[in-house]
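Please find one structure pasted underneath; my questions will follow.
Every protein chain of the complex appears in place save one, which is left out.
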């Protein structure tokens, strides 16, 4: 369990944030620039001593303002990826990477040097000094340094912001797998919703120093009352699925979720594996009768449960598919044209290719 | 005309890049981390003196290795947004913003102080020093400083990487409009394809110090032979459209493109305005017969021109719609199921909400 | 490093005696003795160092008060104290200028020679021996009140000499020995002996060397008749005890 | 207070205090600009003779002060190459004047300022200067608006070291400017004079105390300014 409750003031900014999140698991802090995300991370790492509050991780209290308890940062074993990479300028890339590794407890588990180096594609840089690295290379080394420090808790501040999509596509599932393998809690700051979807077990939404909402990703994702999520192009829901069938011949995987099943491009996952799928509202189309001759792989019978406000010219349709909820974004015009009213049985159309090609790890 | 041809070596890295781009207009350099993007920008700004090559902007030669010509950076009037923000630590945010403004030629045109400050949402920060800013705030101030320096050429190195989606959604169209209003050329580095789509007139694809391809965005976007673009989830085409009709009542705008028209959520654009639309292959579904009762607003009659390789389990369909080309990503399974072969007449289905809600400026 | 008897006595001598003492040291060595080890510095520094237990065997001061200082602290063997050397006080001027016609008596007027802003270079009367003698002489001449604001007070006699050599000061008051060794100055006049206390250089054996035969021997040598010629060569006079 | 104080120090000693302050301050004020220039040349310049300049800057540190005083006398004395010109053209004489004492002090503390400024210059992030260039700032503009503020801690540190050293400067001053009460007799000269007199320890100690108090006041002031600077440069922890 990650329990955080903080109060701190900077001139012109007040932080008053509290949330809890289950561990192990990934807690993603999401919010606009300047809302206090890095400040929360600094407090958890012990680099900022908050005016008041309490921080505890897995039952161990790291800070307690009331009891005047403050564990020194070097004792907390937090691997931190800073927003500014903070590489040691006088050490080579390799020495930077090994700095934390050398100081980790002998029995601590974690990924190996070669594994991390090749994941991040920094083999060629090992002998260089940080000054001779590009922006993205610096950030990759910083990421590697934190991963290699065998931390008890990983804190990452927009670690992938400077990475190109291809590299990101390699690192992101690795982080997801790592969480699984090492069972170390991860507190992750990002601006990118795709990272939220890929990683988050718990989502913490912050704004202006306060926590707007915090909870399991699945629960928060479908909430249309959170402007930060609903107003966005990529609003949607997250479904917890299980791998039900693998169809090698057709190159498809069938996933079952409470209330139905979906086919997605084939993913290398064992049968029964738990998987989380984010389905963006913009990817879900509606048909009032079952259409034929479509390339669209997923046609789900659904009931229109509610019509909720979306953008200026569109709405979010809440669709009940068995026990699950889907969101669909359609123009207001389509609502009138198709005569959509709550209670209407409809078909939800979702292209298989709307999903990422690789598998995603589930929470369990 | 922006003419750049550079050769330079770092230990372990060789840059050998040449491209030209029309001015005014936005040239986006796109490529993986460490491929030399920032190095090119540094050379154009005059902060790096390349071993060989030539740089000229609008007919003015800034650097010519052969003729030993080298215009000092302070004479080039390049507004630069650095990857690391490089704010002056001893100056307040306001003084940072005004630094370039004060030194600009009296008659140079450009956005006003208040305009930029409110665009970037940094009103509350003006009195602070850079050390008291969050990562994203720093980057916004750096962006403002460059915008306010009344440059003859804007160089931007991932200026929006640290910004949240909401802020990005405000700044991106502003940059697009700015290009229009001030007619200053912009050389822009990014990892994000959405920024490429929104801004690029010319796209320069770099890899390992070399230019893979350079040319107008429309021409490059549909090329499925460029692995950097085609392998991606967000492959697609860009259509040059014109605003044909505004339907206030239905909240829709009709855009005509060579060969057809599309409806999109209403955009505040004048009739006849040129607009560029990116249509991602994943958003285009196929039907072999005209479907009915669908929420999908756009049903375009098309001819399947070719089936091209995509990901592991999917393909890219090249669809001819009048004189234009669309790409559609479908699973290999769907190809077999629907009996798709080149020459087949099909319907292309595109949801209106697949497009951004705001209007985009065109090139003209 | 502990000093062995083979190393010769340690001799603390005022800096103004440097040349003469070095020459005597060579002679002493030529006679088959261990070379004495010199430490030349300001008398004040040497006296204070002795007070703090410096391993000095012989002390030669440039004036009597610092010898009194060590004597009061019982650092020397009183009986060995003697002042065999004498020096004269002279008025000097730069050699490359016509010599001002000055005779030194109770009526001498320096202001004519000094002009509006010229100065007389000498040691600081408050602490440098040559300055003290100069003050006495000027007082004897009744000129002290007038001249004292016009003094350029150097921290040692060599600096005063330098100021005259370089033409910064048109006049200087130094010892005859220093004036004789410098090509840059000429002696304009010698102060009458009665105008100031005799210039003396007291010598004494340190108490810690009371039983040091080598030290005693060297002290006897430099205060004895054999040394006279050397002193004369460096311009010193000898006082008849 | 002044009454008590004037009773405590003699008029001449007060004069020495005043002179010391004046000499130390003047030496810092006049020494700073050339020191910053020298530091800049050493840190950034690529020219032949750079090592020579480096050596020349350190000369006063390496030589015994007396030798420096002697060299100054040879150079700035009325017969020296520079001194004779100054005398002929401006009727300016340095030897035996407060100005001369300040010159000797400035020369002695010059290397200390240069070192401090150079250290700061070498630590300046040249990326910031680059940024200023792209914003249209030419060399001088850049130097005064970016570099100078960024090296201000080094300048302050150099200045305070020089000020402290100036309060204690003895050998070069007495050799070059002599010890003239009211003109060149600064505190260290007065202290020295006192130590050279048997029984002068009390006076020496008193004056040393005054000198130390002056230096401490300077230090405390500098400390305050420095803390402010660190804050302005965003170096203080939040």
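A, B, C and D label the chains in the order they appear, each numbered from 1.
The rule we apply is simple: a contact is a pair of C-beta atoms (placed from the backbone, for glycine too) under 8 Å apart; a residue touches a chain by one contact, two chains touch by 3 or more.
Worth saying up front: this structure is predicted, and the values here are computed from it rather than measured.
S.K.: Specify the residue from the set A:39, A:149 or A:280 that touches the hidden chain.
M.R.: In the complete complex, the chain left out is touched by residue A:149.
S.K.: Out of D:80, D:171 or D:198, which touches the unshown chain?
M.R.: In the complete complex, the chain left out is touched by residue D:171.
S.K.: Just checking the interface: what residues of subunit C touch the absent partner chain?
M.R.: Answer for subunit C: residues 1, 10, 12, 15-16, 18-19, 37-41, 45-46, 48-49, 51-55, 156, 158, 161, 177-178, 180-183 touch the chain left out.
S.K.: Identify the residues of subunit D touching the omitted chain, counting contacts across the whole complex.
M.R.: Subunit D touches the chain not shown through residues 51, 54-55, 58-59, 61-67, 70, 111-112, 115-116, 118-120, 122-123, 126, 153-154, 157, 161, 164-165, 167-171, 188-189, 191-192, 195, 204, 208, 211-212, 214-216, 219-220, 223, 226, 230, 235, 237.
S.K.: Which parts of subunit A are in contact with the chain that was left out?
M.R.: Residue positions of subunit A that touch the missing chain: 45-47, 72-74, 76-80, 82, 84, 86, 88-90, 99-100, 103-104, 129-132, 145, 149, 155.
We take it that only the chains that are shown with their structure count from here on.
S.K.: Based only on mean CA positions, could you tell me how far subunit B sits from subunit C in angstrom?
M.R.: 90
S.K.: As a quick test, compute the distance in whole Å between the mean CA positions of subunit B and subunit D.
M.R.: 57
S.K.: Among all residues of subunit B, which ones touch two or more of the remaining chains?
M.R.: Residues 84, 132.
S.K.: Of all residues in subunit D, which are in touch with two or more distinct other chains?
M.R.: 238
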